[in-house]
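Take a look at the following structure, please.
Only a single protein chain was left out; the remaining protein chains are all shown in position.
Now for chain A:
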Amino acid sequence: MVGTVTSQGGALGSAGDSDGWVEELFYSFFKSLVGKDVVVELKNDLSICGTLHSVDQYLNIKLTDISVTDPEKYPHMLSVKNCFIRGSVVRYVQLPADEVDTQLLQDAARKEALQQKQ
């Protein structure tokens, strides 16, 4: 069968390293939210509610038990329970405020910014 699969991203730099590899702050942030309910708004204006199943370094998102939040002018999604959303098409990821430790996030962002300066 046709198919070559390469593992996601080869060498994953360790989070927050000063070796110039891409920032992984949001990747780590989303990983901490796995299992929570989120609403993903896409650039094509489609909004999808679901449970965050997994995320990867490209911030591709997998959701389970999805429902289209806006009025169902998107009938094609009726028989879909789980989906994979390409990171590049996400506009927003909406989360309830109590799921986010903003203090922790701010500290992590500051650390990341410092390390990137070096």
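Simple rule for what comes next: a contact is a pair of C-beta atoms (placed from the backbone, for glycine too) under 8 Å apart; a residue touches a chain by one contact, two chains touch by 3 or more; residues count from 1.
Everything that follows uses one rule, which is that contacts and distances are computed from a predicted model.
Per UniProt, the protein behind the absent chain is "U6 snRNA-associated Sm-like protein LSm1"; the candidates were "Beta-hexosaminidase", "U6 snRNA-associated Sm-like protein LSm1", "5-demethoxyubiquinone hydroxylase, mitochondrial" or "GPI-anchor transamidase". Among the residues A:E41, A:D56 or A:E112, only A:D56 touches the chain that is left out of the figure. Along chain A, the points of touch with the absent chain fall at residues 1-9, 12, 31, 34, 42-44, 46, 48, 53-58, 60-62, 66, 75-86, 88-89.
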